[in-house]
Structures are given as structure tokens and as C-alpha cells.
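Here the complex is missing a single protein chain, while all its other protein chains stay put.
The chains carry the letters A and B, assigned in the order they are written, with residues numbered from 1 in each.
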Amino acid sequence: MPLDNVVFWVFAPVSVASAIGMLVMRNAVHAALFLIVNFFTIAVMYLLLDAPFLFAVQIIVYAGAIMVLFLFVIMLLGIDRGDDVHEPLIGQRPLAVILAVGFVLEIGLALRAGIGFATRAPDGFDVVNQGGNAQALATVLFRDYFFPFEVTSVLLIIAAVAAMVLAQRKSRAITQAEIDEHRADLDALGHTNPGAPKPGAPLEAGGPR
Amino acid sequence: MVAESVGLVPDPNQAMQVLWLVPLLPLVGAVINLFVSKRLGKAAGWLAVVMMALSFAVAVLAVKGLLDAPEGERLFLKHLSDWISVGSLRVNFDLRLDALSATMILVVTGIGTLIHVYAIGYMDGDGRFGRFFAYLNLFVFFMLMLVLGANLLVLYLGWEGVGLCSYLLIGFWFDKTANANAAKKAFVTTRVGDTLMLVGLAVVVMKFGTLDYEVIFGAAGSTLTKSAATVISLLLFAGAVGKSAQLPLHVWLPDAMAGPTPVSALIHAATMVTAGVYLVVRMHPVFDLSPVALTVVTVTGLVTAIYAGTCALGQDDIKRVLAYSTISQLGFMFLAAGLKAYSAAIFFLVAHAFYKALMFLGAGSVMHGMHEETDLKVMGGLWRRMPYTAITFTLGALALSGVPPLAGFFAKDAVLEIAQSNSEWGYYFLGTLAAFISALYMGRLIFLAFYGTARSEAAEHAHESPPVMWIPLVLLAVGAVTVGALATHPEGLLATFLEPISGLVPEGSEGLSTPVFYVVALLVTFGGLGTAWFVYGSGRVDWLSLRVRLAPLHRLFANGWYIDEYYAALIVTPGKAIAAFTAYRIDVGFIDGIVNGIGSAFRRLAGVGRNIQTGFVRTYAAAVFVGAIAIVVYVGFRL
Partner (left out) sequence: MRTPIAYFVMLSGILFAIGSVGVLIRKSALLIFMSVELQLNAVNLALVAFSRMNGDLRGQVLAFFSMVVAAAEVVVGLAIIVSIYRRRATVNVDDARELRW
């Protein structure tokens, strides 16, 4: 039995299973972990498809960076407690399942009509991967797609700045009126000298915690 | 006989140049009174009177200028402004002064002035005093436009205008529903005639291409076939039937007595109701071409005269007697017109204007003295308490009855003489019968109202009216007496004056010889008066029990032969039912239902539709996904 077939038929079910697992988990952390498994299997698929560079990038970027980000946020906000089971929208679940099944059938039909289920990958990809996949990719990337590459780097910078701006906590100086209003609490916490208000103590204007 | 065409006045005098002042002055008075009457107070009335008097003065001077011109050249046309210019139809605001319109404007402004003076006293203390005079002046304006118009459309303008003012004035005390209803009835009934008249105007335009009198009169003989002339004449006569309250459109006039008495005098005795007669006389070149139409006119007038006379016998309300009397007298005028005795009809019109206005004003005076009482049964012996009123009223009554040498004698007998001298024996006999009935009811009226003994407290303590009211009465009585001088024998002043316009009086030479004719006439007059005296005045007959014994007949007369009831059942009730049906079932139910239904359908649709905006992100996501799949399917099938 050819090796790639075996590999495929081992990892494909795992992929689907982990995806479904991500779907049904109540706990967000569990769901994230299943997604990571899924990403790993997809990385293996890349490998099967003669794209070793992408295999590496997938693991490093997706499983290693993006999912870690997800987990950070989940833990930070403490929202790992589960989703409710109750579905307020009538017919949403059946609709979703029907649509998904329909979609899969569609893809199957399209494939059968298009490339057919028997077509194998043609030989000769080694010629394309001359000098190794990374080198060949780099050639295409920095030669034919140089401009999109630069734009993408700008995009990343923008994303970083945006994240900083969005996650910022706004603060402002406390006003005398607010001090007077909350004098009792402030005194209890020891933030005031009796008889003299303490200026400049930042009071969070964010939402309730 | 078609009139010879009349030439234009060679040198129009100043008054003729400003002929437009004659209608304009009352209009100005009306407009002023409409806006500032509250502040003028009593002066509003005098303003109206002054406007009328000035208008009368200008009219007199203009007519004098007309008389100065040689006989065949008594026509003055004045172009005021262009009006309608559509296709080949040109209608302008033109005034026409000829013998006929001269007569009419003198009557309208002269008698109108006297009535305005009277009204100052009569309407004293009324809350809307100034408004009344505004309406009166407005009415006179429209009436003058009616008679001074040089084409049928200006006439129609005046025609509709006087209808409007009649409505406003009859319903002047509109807080009483009965008065408002009477006004409505008058307007709607005359509308029937007016609409037919408008159709007539359309036919005139169709045949002549214009509404101008000069063109029509000149071309009538050559343009119209007998049937066309009949159609036009009958349609125009329909308008006259409405306006002049002839059978079958007479029902509004007795009810119109709900208005103030000066209104009854001016509009429903002297001027507006005579517009129909004026129309027939004015359009006589067309009527002359249609023997059928003339017969219709004659018969209508005659039947109306007799019918209204009988009804007058059965009325107890002093004003209603006079109302039916007016209808009857108008019937006489149409009788004359139908016999082609147009100048006789006009003379009758003038005489009638004097004595009927006089009697109406006198009735108003009686009501004034009896505190608005109009029932003859509770009057009596008023001559002692109200001498001026009584004497002038009696003179008017005698004039109407045909006592020589008062005006009515000449008027009535001119008509009857023409009838019998042309061997129209049927018309003569029935006309004489109508004359007898006229004398009868007039005698009844004066004997019951003024003579005998007072039958109630109010009658015993009645008081005479103030001078501002009885002076016009006296002046009108003078007119009623002297107008006979214009008697309409072929050599009479008025006849010769009118001849170029109205044609020669059809003189026959058959029939009774003159002395016999006059004996018969006098017998009829004094016979009627004498009978009335015997039954009502002499005290020898208990006319109340007589009435009980003749109850069915009396009821028939009193209720106008139940014509009102027939109309109510045949026309009014179904009409109201149809109106209610269309108003409620069709308009409110169906049409509004559709409109509102469309609106509410959309609301319901929107109510359903807005549920798409659930606010849930996930439904929107589902929608996106569905759309995506649809596109894929579509593309897939295409390929």
C-alpha cells in the first residue's frame, strides 16, 4: 500500500473528528485544543501535497501563534465556561446541518463533474520545486508577488497598531463631583485624607468588571 | 316677426360711455360692505342706498341719451374686456344698451333703491345688518349684468350670480334649519333649469359659433331649422321655468318666503324671477321661428297662472299668498310672450314689479307692526292702526286685480285682448278665468288683513312702521298708479319704445269688439273683488266654517296640489337614498376601503417583513451562507 494513501486515510478522519470535536465542546479551552489538533492534521496534508514549507508555516503561525492568542484571550477574559445548550433561534440547528450537508454534496458533485474522483496528482512537481520548496516559493513570492508582499507587511503593522488602540483602557482624571459622590467608598478604601481630596487618582471609565 | 335690426346710437352721451358704472356701483357697495360692515354700523345700509341711487341716476341719464337718438338707431354696445377666446369661439364682456335693457335697468335700479331704503328700517337691529346690504348690492350687480349683457354668456353669469345671491339671502337667517333648507331648495330647483339652459347655450354655440346677440339675431332666420330653433328655445325656456318659478319648477318660491321681506320684494317679485321673461323676450328671434316652443311657453304660463291662483286662495300666510300670486302673474307674462306680444309681456313685468314689490313691502310692514306674525287668520282691521300701509297695499292689490286706471288693468287686458283678437279663444277664456281668480285672492287678502274687525290682540295693538319704511311704499304706490300711462296699446309709449327690439305687437282684428271686451274685463275684476268682499269682508259669510265644509278642496289648494309631496316621494327621497349609497357604501366603504386597505395591507406586509431584522448575528450569518450556496449552485448549473 502506498505510504501517502495510508497517511491520508489516517489523518483525514482525525482531521474531521477534531473539527467536529471543536464544534461540540462546551468548554472554550477544549474547543481550542481540538482546533489545534485539526491544524496539525492539515499541516500533514500539506506535507502530502508536496508543500513542506507551508507545513512548517502552518504549525508555526497557526497552531503556534494564532491559537496561542486565542487561548490567551480565553483565559484572560475567563470565558471558558460553557455555552448554553438552549438555542433561542428556532430552526437554526437543523438549518445549519441541512446547509452543511447540502454544501458537501454540492462540492462532491462539482468535483465529479470537474476533475473527477480518479485523477491523481501528475508527476513532475519536483521540477517546480527546483532547489527545494522554500527556494522555489521565495522566487515566486519575491519576484511575481513582491507588491502584495509589501502590502501585507503594512497590513501586519496596521493590525498591531489596531490591536493596541482597541485594547487600550481609557482613563481620565477624577472630577471633584465624583469624589464627593463616592466619598464614603473612597474613605473606606483609604484613598482620601480626611478633609483633603486626593487629586489625580485614575478611575477606570471602562465597563463593569 | 323678427325685429328689424337696430342701428347704433350715433353720438353716445357721457352717461352711456360710463355705462359700466351702473353695475359697478352696486358691486363696489357690496365689496365695501363685505369687508367693513361691522365698523360702519347703520351707515352700511345708507352706503348701499347711495350706491343704488347713483346707479339709478347713471341709468336714467344713459336711457335719456338713448331716447335722444333717432328711433332706428337706439343701440349702444360697449366692449369692456376680452374674456374667452377658445378655438373659433370668442366671448367678451360686452354691455348692450337698447330699449329692452334700458327698461330693465330702470326697473331694477329704481325699485331696487326704494327697497334698499325700506330695508334699512326693516333690518334694523339685525346682527348681520351690513352683510345683508352687501348681499343685496351684490344681487343688484348680478341682475344688471344679466340684463346688460350683450351675449348669452354674460347673461348666464348674471343668471348664476342672482341664483347665488338668492340662496344667500333666502337663507340669511340660516340658524333656523327651515330657512337654510328653503335656500337649498331654491338653489337646487333652479339648478335643474339652469343646467338645461346651459345645454341650450351649447347648442347655440354649435349652431351659430358665437353667443353674441347681434350675430344670433341677424342670422337666426337663415341659420336655424325649425327643429333647431325649437330645441334651443325649449332649453332656454327650461332655464326660465326654473328662475321664474313656473310649473313644474315653481316649488321653491313659496318656501323662499322664509327670507327677509325686502328680499322677497326685490328678488322674488320685481327682479330675479322676471329674468326668465327677459330671456324669452330677448331671444324672441329664435322663439319666433318655433311655433311649438311658443305654444309650450303659452300653455306653461297659462296653466301656472291658474294653478298658482288656486293655491293662493288656500294660503293663510300673507307672504305665501303673495308668493303664489307672483307665480301666477309670471304665468301671465309668459302667456303674453307665447302669443308673441313681447312688449305686452315687458309692460306687465314693469307694472308687476311696482305693485308686487309694493305689496311685499307692505306685508313686511304688517309683519313689523304685528311682531312678525304672518297668519291672516289673526289679522283684521289693520287699516285703523296702519293707515299708510293699508292704503298703499290696497292700491297695489287693486292694481293687480285690474282696476282701471291702475297699471294692472292695462297690463292684463293688453294680454287678453291680443289673445282674443287673434282668435285664440281657449287662451282668452282660461286667461280670463285666471284673472278672475287673481282678483278673488287679492280681495281675500286685503279684506282679511286690513278690513273688518281685528281678530286678535296683536291686531288690535298693531303699530305703523317708521317713515323709512312707509315712504318707499308711497313712492311705489305712485308708480303702480301711474305706470299705466306707459300702456301698451300699439300707440303706447312703451310699445313704441320697445318695438325695434321686441317686434310688432300681433294685432288681430277678430274677436270681441272693444267695448264688449272691456265690459267683460271689468266684470271679471269687480266680480272677483265683490265675491271676495262678500265672503271675507262683509261678515255675512262664516268663511271659517265654509273652509271646513270645503275641507278637501281647501287642503288641495293650501298644499299646492301636493306637488311638493310628489317631488319628495319621487325625486328627493330616491335622490337622498342614492346620495347616501354613494357617499357611504361606495365612497367611504369601497373607495376609502381600497385606499385604506392598500395602506393597511402594506402595514401588515411590513409587519411581517420586519421580522427579518431579528438582530441576531447568527441569522444574518445563516442568510449569508444560504446566499453563498445559492450562487455556487447557480454557477454550477451554468457550467
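One rule holds for everything that comes next: a contact is a pair of C-beta atoms (placed from the backbone, for glycine too) under 8 Å apart; a residue touches a chain by one contact, two chains touch by 3 or more.
Remember, it's a predicted structure, so these values are computed and weren't measured experimentally.
Q: Using the touch rule from the top, list residues of chain B that touch the missing partner.
A: Output for chain B: 610-611, 613-618, 621-622, 625.
Q: Using the document's contact rule, name the residues of chain A that touch the chain not shown here.
A: These residues of chain A touch the chain that is not shown: 2, 4-5, 8, 12, 15-16, 19-20, 22-23, 28, 31-32, 35, 38-39, 42, 45-46, 48-51, 53-54, 57-58, 61-62, 65-66, 69-70, 73-74, 76-77, 79, 83-84, 87-88, 92-93, 95-97, 99-101, 103-104, 107-108, 111-112, 115-122, 124-125, 127-129, 136-137, 140-141, 144-145, 148, 152, 155-156, 158-160, 162-163, 166-167, 169, 206-209.
To be clear about the criterion, only the chains that are shown with their structure count from here on.
Q: What is the distance, in whole Å, between the centres of chain A and chain B, each centre taken as the mean of its C-alpha atoms?
A: 98
Q: What residues on chain A touch chain B, complex-wise?
A: Chain A reaches chain B through residues 88-89, 92, 95-96, 99, 102-103, 106, 109-110, 113.
Q: Going by the contact rule at the top, pick out the chain B residues touching chain A in the complex.
A: Those in contact with chain A are residues 614, 616, 618-619, 622, 625-626, 629, 632-633, 636.
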